[in-house]
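Heads up, one of the protein chains got dropped from this complex, but the rest are sitting where they should.
Up next is subunit A:
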Amino acid sequence: MPRTTTVDLPGCPPLRALTFDVLGLVKVVEARTKQGGVPKVVERWGEPDSSKCVLAASMNNSQSDPLLAVARRNGAIEVLNPLNGDLCVSILDVSDAGVHPENDATVGLHLFRKPRLGCASRTCTLLTCTTKGNATMRSIEVANSSADSASSGSSRTWNVCASGNILCCEVDGTENYSLFGGKGVEVNLWDLGTCSKIWSAKPPPKNSLGIFTPTWFTSTAFLDNNDHRKFVTGTNNHQVRLYDISAQRKPVISFDFRETPIRAVSQDLDGHTIYIGNGSGDLAAADIRTGKLLGCFLGKCSGSIRSITRHPEHPLLASCGLDGYLRFWDIKTRQPLSAVFLKQHLMDVIFDSNFDDQEESLPATDLLVHEAQDTNEIVINDETGIQRVKRKKAKKGTRIVMDTGVEDQGNFAYAIGKVQREQLHSIFDQLLEREGSRVLFA
């Protein structure tokens, strides 16, 4: 008899994650406690177009004014609203007029969380870095409605490497320092305030056979949010290295991990655990103080890992890569929590930290699923109900369905979509007066 049952993965705590793929799509994955914590794709932004392949993404998670910046293959950098995917600003990254964007792709993008000095309130500051080493810091006016506002404000460009290719770029937690490294480029630290190089690494010595492995950094991460002095890097030569700029220019600790290049490195909040992902889909946790592997995350992960992100609150890790799956892992047990198949090769994943589980910003179909739970809520707690109506009013095609046993009210339900906003309130109050009325939103 074949085994027909499958092992169910335990669900996730409520979360919201954004993924970016090679067709330039941004997909929003949400998990809610109501649905048993099974993450689902709730929204998809953009049309599939390979020239708009996302290369890097960064997000400002502030409560009041969240923003999402996305760098695309055709050289465009777009600033989106991470709540609904509306395009705020789109600029074309043309640092040198002669360079084609395909030949000088953006590798790093950082959206500053704190406003930089001398900037107005409604501007956002971006740091971009291209393969050839052109780092640009620019501030852009963000207009809420129009998407046509061009790059205004200050922009400053400097070159971070003379030769070689930049492959990774990282900004520390205080947003004062930035780290660059790549193929043929030793990691170097720049002060963003003055745009000057303050430190660069030295290659490790030749080994006992006199063999020198060429420099090729593929990923970096700062260990601590408030400390720019310690950072880990992953190399193409499957080495993970810890650098401490206050100690020495050579790596403090370096250890090997498996046999394929390290593609992603991410730090934990505790400041000493790091997560490593490599080119053949192995994901592991390591303690960087000792350089010992804590354990691997096992679970049918078959494609190269491109991005690892730690959830800011829950003990949770998200990884994505070339196998097209977004996977969530428990940090403590290192067991998979769930996996979502997103069809394309994924480039990046970002958590939205101010996601509210109770908030019902779901599309219409999901609301219908929960209608049974909502039936009594309206009668008991009319305040929340009215709030919902207020929010729903903004969308067109609002529909109220009544179910009090009278048949003609079904027709009434569809007619109400055309009712004016002012009338909606009065109708709603009438509904509330009835005993046992069911008000549903769809």
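Here is the rule we go by: contacts are C-beta pairs under 8 Å (C-beta built on N, C-alpha and C of every residue); 3 or more make two chains touch, one makes a residue touch a chain; residues count from 1.
We take it that contacts and distances are computed from a predicted model.
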item: Among "Maternal effect embryo arrest 49-1 protein", "Mitochondrial import inner membrane translocase subunit", "Actin-related protein 2/3 complex subunit" or "Alkyl transferase", UniProt-listed name of the chain not shown; value: "Maternal effect embryo arrest 49-1 protein"
item: Option from A:Asn103, A:Asn159, A:Ser302 or A:Gln335 whose C-beta touches the chain left out; value: A:Ser302
item: Contact with the hidden chain (one of A:Asn236, A:Ser266 or A:Ser307); value: A:Asn236
item: Hidden partner chain, residues of subunit A it touches; value: 2-4, 6, 22-23, 25, 48-50, 216, 236-237, 260-261, 263, 279-281, 298-300, 302-304, 322-324, 341, 343-345
